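For this depiction, one protein chain was excluded, whereas all remaining protein chains were kept in their positions.
Going by the order they are written in, the chains are A and B; count residues from 1 in each one.
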Amino acid sequence: MSLPIFFDTLIEGLSTGCIFALVAVSINIMYRPSRAFNFGQGEFVLLGGVLSLLFLNSWHWPWLAAVPVLMLIGAALGGLTDLIAIRPVISRSATSSAWVITTLALSLILDDEIGARFTGATAVVPVPPLLTTTPMNIGSAQVSSYQIALLVLTVLIVIGLWFAYRTRHGLAIMALSEDREAALLRGVPAGRLNLVSWMAGGALAALVGVLAAPITQVSSGLGFELLIDGFIAAAIGGIGDNRGALVGGLVVGLAQSFGAVVFGPLYQDLASFVVFLVLLGLRPRGVLGEARVREV
Amino acid sequence: MIRRPNSPARLVPYTGLVCIIVLCISPVFLNGYLLYVATVAAIYALAGVGMNVLHGYAGQISIGHGAFFAIGAYVTGILTVDHGWPAIATVVPAVLITAGLGAVMCLPALRLSRWYLGMITLAMAVVIDDLIASDQSVTGGGSGLIGIPPVSAFGHDFTAVEIYLLFAALVAIALLLTRNLRRSPKGLAMVAIRESEIAAESVGVSVVRTKFLAFVLSAALAGLGGVLWAVLNGAITPDQFNTNLSILFLLIVLIGGDGRLFAPILGVIVLQVMPESLTVLSTYRELVYGALLLVIALFSPSGLAGLWTDTLVPAVRGVWERARGTRPRRDTADSSSRVRVGSDVVAQKRLTTLPTLSNSNPAALSLNGVTMVFGGLRAVSNVTLDVRAGSTHGLIGPNGSGKTTLLNVVSGIYRPTSGAVLVDGEPITQHSAAARARAGIARTFQLPRLLDREDVITNLVVGAHRLRHGSTAQWIVRTAQARRDEMMQVDRALSWLDFMGVTHLQKRRAGDLSHGDKRLIEVGRAMMSEPRLLLLDEPAAGISHDEIDRLADLIRALQSTNMTIILVEHHLDLVTSLSEQLTVMNTGGLVASGIPSEVIKESAVIEAYMGKSSLGR
Partner (left out) sequence: MTAAVGAIGESETMVDEQRILLDLNALHAGYGSAMVLHGIDMTVRSHEFVGLLGANGAGKSTLLRAISGIVQPRSGEILLDGQDIARAKPQAVVQAGIAQVAEGHRIFGKLTVEQNLRLGAYTRRLTTTELAHSVGLIWELFPQLAERPKSSAASLSGGQQQMLAIGQALMAAPKLLLLDEPSAGLAPVVIEQLAEGLRELRRGGLTILIVEQHIPLTLSLADRIYVMRNGKIVVDGIPSASCTDAMLQAAYI
């Protein structure tokens, strides 16, 4: 592999890796207080991407005005998912896995709605002001300011969340995640914090959709692909761990980009999937995950 | 589940069966499009039968079986179109390849949480979907394969009606075989896994191996469905097999009802036949699937079949019996009641003595320097203990003393951080919990872990897991030997129920029992394995005074068979009166061990329980 191609593949992998990392982070935010994995997360991200086409291209909103609105829509969706798909399941039995089915159900409904309204036309989505997707030359590499900003933003979000989970409410969520009953005894409102987390996760998912739009092709079927890539990223790093999600996302992104170059573009999904299976076989709890003691 | 009781009111579900049979024969009288729809429904039902084994019996979630279906279809397509094989010859390779792929696919996820498998199967389905669509050379890429030969035998091309009957017959055979599987030890093992993996392990079920079997079987059936699809349509394209198909398969068994026999049939009727007949709905397919999934998961987790047997049938039966002027049937302690086992009748014997244990070969247990550390917590500290074969050994200590942890080390749930566990002098320290159960170590739990959705008889029979004979193949075909084995176990179960005085509970759902009765059934389940070492974990906890007396009588009866028993208890009176040796633990270590009457007088013991008397105001 020649050096320029190597760097191009590297940059490409890191960029898409940021997207995957953020999807994984958004899933982790929802997972922490509820121990439920949103099977509809891919659709949330897709919705963000599709709506950004609408807001930015069709309605010509400025980027900085559209993004908060889209994040609000994502938050509403996340909250709705908690109320319809998670809360009823958990209240019936704390250990039930029925939320797999309910969140899957919502993802289907959402996918249908998106598919019905979105014709699949690929358009060029404008990027935030001051940034551009045109690559500049840095040594033998070609990288755009957008890609750099994306990487910086991803790291900032992960760091920011680390601080957020050390505030009063953040600690309460960590407590809920570790020992739900003990947290309840401290007066932690499980239902409310869960709702807030699912809204936050939804908002982040929508943001990811907006961020991904300029560098990915928004198409139907993307929903499930993002879900799976996000899951693999989260699982590699240990589900619930955001620093792990960052690592996992970049691993998936790089596996896909190098896999595409080495084996052909048809096999990029396969490449990341195989990498995942191998890592899972070696360390089932994730790269940074810790062992869980069985309770009898 | 093992047997159907004999009662006129059971005509109601038989009517349901008759309806289904009529429904399945009726397409013979249709033609054209509707017959095609029915044939497709039969194919999907076949895949649904596999999903029923995976999800209904074993409780695992897969969102990727559409991929196995696709692979089955493509194997047939490639072999017939590109290599000129006759269609019938492709069945074996297609099934083998899909089964093999299923094996590889599920392995990484089997030890992880339930939803992990769901996600991995989904990922697999998407990846395979992509590969099929992109790979021009082998699969024909986007345009697919055409020219697959139609169904034929001895030179005669089957007509549409004949094809339908052939496929329907295949479904019927699959249903029969899975019904037999359900009643076999492997099937019971799957159901045990669904209800409680820990309970399943404690009776000797290899959880990973059983889940693996269920997955591979379901993958193979999905693959077979794909073969049928290919020969039915003659041409296959990638867009016939997207993730929606995988979701459809899951939905089929969810709607039909968790693990019920006819779930796949009910499921396809609702999902395939109805929407296709009303073409309007088919355009909103995803929406409908999503809405149905949501409604079922939230409101009726046992699906339509569950609605039928749990709500409608009892209601109709109640009406029928009120109309006849008889009171609705209650379970009665009828000592001469007859019980059906399949089509056989087993006359129940009235017992006053303990069902004889044919294997009274009690085990001796030794613990050498066992230490168990969890993270920073030293739960058990250097415990050395000897339990004589055939004796009852009591284990007491205040909360946090480590007694339950110690029991878990003995039963195999935990491997000790250091030290050894020996049975009859042989170290078993690294053996899994299931392996120990198969070697004759049985146990009960602090909170009873029964198969809540199954009846009491099934709960007992599953306890005999390690004693069952016959290969899975023999069970699926139900040879005479298999049927005898089943009869014997049901007989033994009834004997235990009778001995414990609770025969009337035999048909009750285990989840509906009172706490004390659940305890009793759990002890019964442990006894069904003819254990060499019995571990009882706080059996008297949370039960009433009379039930404690009943429990004490039961334990005394067990002692009379010379069994080795370890009894962890808080109830001092119970444990001192029943034990030959008493060990006291505190903060993870042994405080005293010896004859009960002396041990409880030892100052160290009094200190452990009651603290130093020097604590003043």
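Just so it is clear, a residue touches a chain if its C-beta (ideal position, glycine included) is under 8 Å from a C-beta of that chain, and two chains touch if they have at least 3 such contacts.
Here the structure is a predicted model, which means the values were calculated and not measured.
Contact with the chain not shown here comes from a single listed residue; of B:His83, B:His156 or B:His545, that residue is B:His545. Note that of A:Val67, A:Ala175, A:Leu195 or A:Leu280, the residue touching the chain absent from this view is A:Ala175. Checked against the hidden chain, the listed residues A:Val188, A:Val210, A:Ala233 or A:Ala271 yield one contact partner: A:Val188.
Residues 375-377, 398-401, 512-515, 518, 538, 540-545, 570-573, 587-588, 607, 609-613, 615-617 are the ones on chain B that touch the missing chain. Listed for chain A, the residues touching the missing chain in the whole complex are 166, 168, 171-172, 174-175, 178-179, 181-189.
Note that only the chains that are shown with their structure count from here on.
Centres computed as Cα averages put chain A at a distance of 35 Å from chain B.
Residues 61, 63, 108-109, 111-116, 118-119, 122-124, 126-127, 130-131, 134-135, 198, 242-243, 247, 250, 254, 284-287, 289-294, 296-298, 301, 374-375, 404, 408, 413-414, 445-446 of chain B are the ones that touch chain A when the two sit in their complex.
Per the touch definition, chain A reaches chain B in the complex via residues 37, 39, 84-85, 88-89, 97-98, 100-102, 104-113, 115, 221, 224-225, 227-228, 231-232, 235, 266-267, 269-270, 273, 276-277, 280-281, 284, 293-294, 296.
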